[in-house]
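Quick notes on the structure that follows.
Of the protein chains in this complex, all but one are displayed in their positions.
Now for chain A:
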Amino acid sequence: MSTTETYEAATARLEEIIRRLDSGEAGLRETLELCQEGRGLVEFCAGELDAVGRGLEELRLDELVARLEQRPASAPADA
């Protein structure tokens, strides 16, 4: 999965995969490859949904800026 993947691009590709599988035209090898790719996309989308479902976090802008300034440069973006 690309790190620049967006939720809307992932869901669009997922729908495309389901359409192809539903058509019954995919052979065994293609079916298995599509299923594997689809599972990865489902995982990514579920992660995105989890990120906006953990609980509403309210911050004032100055609090956020202070928090960002304290973060070490090497820390991951969503730490």
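Methods note: contacts are C-beta pairs under 8 Å (C-beta built on N, C-alpha and C of every residue); 3 or more make two chains touch, one makes a residue touch a chain; residues count from 1.
Criterion: contacts and distances are computed from a predicted model.
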For the complex's missing chain, which UniProt name, "(2Fe-2S)-binding protein", "Xanthine dehydrogenase", "Exodeoxyribonuclease 7 large subunit" or "Stress response protein SCP2"?
-> "Exodeoxyribonuclease 7 large subunit"
Chain A residues touching the chain left out here are 6-8, 11, 14-15, 17-18, 21-22, 28, 31-32, 34-35, 38-39, 42, 45-46, 48-49, 51-61, 64-65, 68, 77-78
